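Everything on this sheet refers to the single structure shown next.
Note that this complex is displayed minus one protein chain, with the remaining chains in position.
As written, the chain order gives the labels A and B, with residue 1 at the start of each chain.
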């Protein structure tokens, strides 16, 4: 069953079309929204978070219509905005507790137990009494994820959860997010193909507010099947020199080209290259 | 170190309370120094009991300590979650409340200097304070967790009204007290109240479309300009006369109606 169904959604800001007839679906597990900066990822995530409404098109979240049953959806939703703000004087516990109140967990003791649970889940138990301003960027991001897990939401939306993290932190985040995605629907946005390869069961590639691909990471990789080759000269739509002195090219391969095994990134670049250069493969 | 340790049988008898005083005392003295034996008696205490106690300890250790303003809110009967939500607003924290009091004090002092212009200072400043407080109590600019809060089930409209009400009380209360205590019991010392309500309500109405801080700033400037304009024309209290009060009351009522009718617009950014 699909928890998220987006059909022909359009959203404009003035004359700029942030989303231009976008459609995709997402179900249990981790779905990655992959696209370059400005592709409309944040607009889409905010729409899924019921913060924004579509100009036209339909959304169904957890089987409900956000324009009519917003509150019911919000009760089952966890959301990490791209730039989550924190009351900096708050401790980790105080901040998560504050969000727990906004999530209508009224009973003080039950609320505190839940706050403890999510703080432990993201591995911050030892700093729960520390002020947020004293934490590193990676830890703050984990505080953001902790609040998104309050109340065991069925749908968790994470806007660029791995942006700006160093490789080690990124690894720990993937571990955390894949754990979160075991028993619920997680939709995350990213511009990193490595994230998609490492933790997404499904990937939606979009650019310019349109969906360009929807499928598994393996299917995304196979998009570039037969369109990646190595050569001594620069020749593809996109090509770059590898460490071995050869050029790796993506695009319409010439006859008798020395084909190479494609990666997810090749598939992604090919899709985007199509959009940017207008080449139809 | 001694080679003597608490064996299973001794551990059982000790934890069962079956061991006599001096034998128990020797076990106890040993436990203080021996981690291994502490471990072997530990199993006698049920996990469930330990877990329950830990729950209480964690609660005592974690539970946020309410600040002075939050305690005051609890004292006047506001429930704990609401008090927490209110006290998180910048303009409902001690520094702001203190700044508010200082501003009032200056206004009152200015009012004492001169009979004719003096009272005007007080009447002009008193309505601006709650507007400034309300403008800094909610919205994207003032509330760092605004976006998270918007997607949460708690009504953003309700939160805005609750904070606005709290700001009004905390700034109108001192203004009342200062007016009566220092400026006498003339009706004029409360003439600022309806304008204050009108400006605050307008700020809330505007914030369905604009950020509250600039809205509040613009309204405050317009207000001060209006007061100044009448003052220049030598009718310093014109805005606080009957016509002024009726106008203010009308603005309050219209704003309240608008707020009520458009309450859903505060729950998301659809209207922006």
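Here is the rule we use: a residue touches a chain if its C-beta (ideal position, glycine included) is under 8 Å from a C-beta of that chain, and two chains touch if they have at least 3 such contacts.
Definition applied: contacts and distances are computed from a predicted model.
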{"item": "Protein that the absent chain corresponds to, by UniProt name, given \"RNA polymerase sigma24 factor\", \"Multicomponent Na+:H+ antiporter subunit G\", \"Glycine cleavage system H protein\" or \"Acetyl-CoA acetyltransferase\"", "value": "\"RNA polymerase sigma24 factor\""}
{"item": "Sole contact to the chain not displayed, among B:31, B:110 or B:182", "value": "B:31"}
{"item": "Touching the absent chain when the full complex is considered, from A:29, A:85, A:123 or A:138", "value": "A:123"}
{"item": "Interface with the unshown chain - residue positions in chain A", "value": "123, 125-130"}
{"item": "Interface with the unshown chain - residue positions in chain B", "value": "4, 14-15, 17, 19-26, 28-29, 31-33, 35, 38, 41-45, 49-50, 52-54, 56-58, 60-62"}
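Note that only the chains that are shown with their structure count from here on.
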{"item": "Separation of mean Cα positions, chain B and chain A [Å, integer]", "value": "35"}
{"item": "Complex contacts: residues of chain B adjacent to chain A", "value": "55, 58-59, 61-64, 80-81, 84-85, 88, 143-154, 159, 267-270"}
{"item": "Sites on chain A touched by chain B in the complex", "value": "46, 49-53, 70-71, 74-75, 77, 79, 81, 84-88, 90-91, 93-95, 97-99, 101-104, 106, 108-109, 111-113, 115-116, 128-129, 147"}
